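Before anything else, here's the structure in question.
A single protein chain has been omitted from the complex, and every remaining protein chain is retained in its original position.
And then chain A:
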Amino acid sequence: MKQSKDPFEAAFEEEQESLPDSPVAPDELETQTPAATVVAFDAPDDDPGINIRSGQPSTSAAAQSTATTAGKTKEEEDEEEEENMDVELGKFPSSADPDKMAKMQAILSQFTEQQMSRYESFRRSGFQKANMKRLLASITGNPKISVPMTIVVSGIAKMFVGELVETGRMIMTERRETGPIRPCHIREAYRRLKLEGKVPKRSVPRLFR
């Protein structure tokens, strides 16, 4: 399941290759300079959820320092980069919380390879903006869909997929089954989510179902 090569993936894989050499130590993580690598890349798409690379010239100047990337992932770079931007814009989102970040780094450093690859897929995956835009345009009938709306709906849909898959996995453990998730699990998960009220119900009941 190889994703198409975009500059961020290439850079990320570069980091991953260096991982087996460098021993994972917590102090290494703390001494890393923020946004050390890859800041020079300009984001080809403005999907903030995945490819957070702002073209900030100040950080790109400092970006030439090599990243001793023991366990340093794109996600950490994202948070550190947000921290940089926060200092300049005067905003303090919770993701820049040093406590949370330290916890996150501690967890990430202990990931196995399989866990790391799954986490990477989790962070990077998302709906294509163009496809989502087309879908929204066909539903609303209005060809003009604003970018924030696409972003919001993609985010909501991704979390919904997460709920489906996680509930599906839960059902599988209940039934003590293994292997890939099957459609019957997803259907049961969908039924349960409907009971919980997490799925929007049609206000007009569908007749002759």
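Assume a contact is a pair of C-beta atoms (placed from the backbone, for glycine too) under 8 Å apart; a residue touches a chain by one contact, two chains touch by 3 or more; residues count from 1.
In the analysis below, contacts and distances are computed from a predicted model.
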Protein name, per the UniProt record, of whichever chain is missing from view ("Sodium/hydrogen exchanger", "LSM2-LSM8 complex subunit LSM8", "Transcription initiation factor TFIID subunit 13" or "Glycosylphosphatidylinositol anchor biosynthesis protein 11"): "Transcription initiation factor TFIID subunit 13"
Absent-chain interface as seen on chain A, which is shown: 1, 3, 43, 46, 48-49, 52, 54-57, 82, 85, 89, 91, 93, 95, 118-128, 131, 133-143, 146-149, 151-153, 155-162, 164-166, 168-169, 179-183, 186-187, 190, 198-203
